[in-house]
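The structure is given below, and queries will be raised subsequently.
All protein chains of the complex are present and in place, except for one that has been dropped.
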């Protein structure tokens, strides 16, 4: 196995390492004991963008691993005095923080930090601008693997605001690499040619009957202004691209519904479906804690801060 | 005893259960040991409205019971992306949170959650809109019981902004139920007919000599605009309805002064009285930690998360 000293983009991992990460997440969920820390370990979660799910899930994962948290709120920090991200991170490192989990609006915020010879604490990416969202991707992989036993050969549709979703970009690349067959849907204007060659773009009525996994993406409501000249509202979005009760009837019996959340109920998906038998949306959140425990474990072990699994 | 799976409104409790809760708070304050948790327990405190006292008091109570806290700031959470309260709570539940303490501006915010078949984590009400504030009421009951040994037969006055105070509504109903004789005071325009039948409304000079307990309510300073046409200021309020040094001389020797705080010194009460021998205002805050420990204990025990008291 390769050592994972930072966890920034799952695309950097060899397939065997990625599978190892998924398996560790699964093992934690199945009750495998957490290896001991070799000494007290301190982490800081720096969320420069709003989040409930990812931030509280990382907190839970850190607590379950026995990591101590230093609370830093970027909104009341020296970042407000114009400090660069690398100087903020070096400050945390100087006071003894071992790991930092960062969400930042800048795509690839970690690039400068990784190249900075003065920075040696562990970096985990909780979302970078228009980039990726590796812990979300890992929890999606875990959710699919638990459901179907494997990812290879599954037909997976990613539907909605493809151009602006780091979940879509993050997931599509990795799912393809692991052998899934991809489909895309949603407004044409929201498609991005970054997805060309990864799968087939089609309308929902056409693709839904094929799919094993229907991943609906969140609609950024503020985006309804700039699609095109015609009035385009949440109601017309739902009618044209939403997973309505009628469209859900097109799905296979064994197919599941996923969504990175927060869901806009009755905009991208019928509220009833969110809570229905096909939905794995809250299961995804539950799995997210184990996915993050696995990521943190690998980084801690690569840094000699945690015992190896027996 | 009835099991208290959620603690939302003390009026839901049978008198014996309420007395049991007060007694447990008292016992904790007298040094009774905290029963062990059966497994690690995680709580989140969601304060959608500003608070120092209640929030930090719940934190202290949780820490004294050995509960782990997941920090969520509603002001930087997905609530800002339009997520409903029930979906926020289900998110926390999905990541493994066992209990959530919520203050929210919506009256009876908990109604939807209690009826939601997908929500099964513990809910504690730290204040709901124009509704109630059970942990404040419980600490008030504890403060009075410690002072007088019982509540039955005591003459208790609640004075000030009755119409907008959830403390007033919360306390009046329960105090009446426990056998106290109630008096009300303050501006007539701030009285609410919700209190009709619960006690006697009178001016301070008339009621103060009768009372065992003088509960002054906080004045929301922003409310001075909309009372009536005449100019009405903090100075005229203090003159007409405040507990001045002169008025305090009308009180019985054994009577005590209470206030839910934060106090506007020299608006609803003379600053000197806040710090004087009759004041139990800081005692109330001190008692609040034990009151909240008792509430949390009952909910934890009802859920099988904490050992029973021996």
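Which chain is which? They are A and B, in the order written, and residues in each are numbered from 1.
Here is the rule we use: contacts are C-beta pairs under 8 Å (C-beta built on N, C-alpha and C of every residue); 3 or more make two chains touch, one makes a residue touch a chain.
The structure displayed is predicted, hence computed values, not measured ones.
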Report summary line: Among the options A:91, A:177 or A:234, the absent chain makes contact with A:91
Query - Residue, one of B:19, B:51, B:86 or B:116, that touches the chain absent here - result: B:51
Requested in this report: Quickly run down the residues of subunit A that touch the omitted chain.
Outcome: 42, 44, 68, 70-73, 76-84, 87-88, 90-97, 118
Query raised in the report: In the whole complex, what residues of subunit B lie against the chain that is missing from view?
Result: 47, 50-53, 55-57, 59-60, 63, 71, 73, 75, 221, 261-265, 275, 282-283, 285-286, 288-289
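As a working rule, only the chains that are shown with their structure count from here on.
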Query raised in the report: When the C-alpha atoms of subunit A and subunit B are each averaged to a single point, how far apart are the two points in Å?
Result: 40
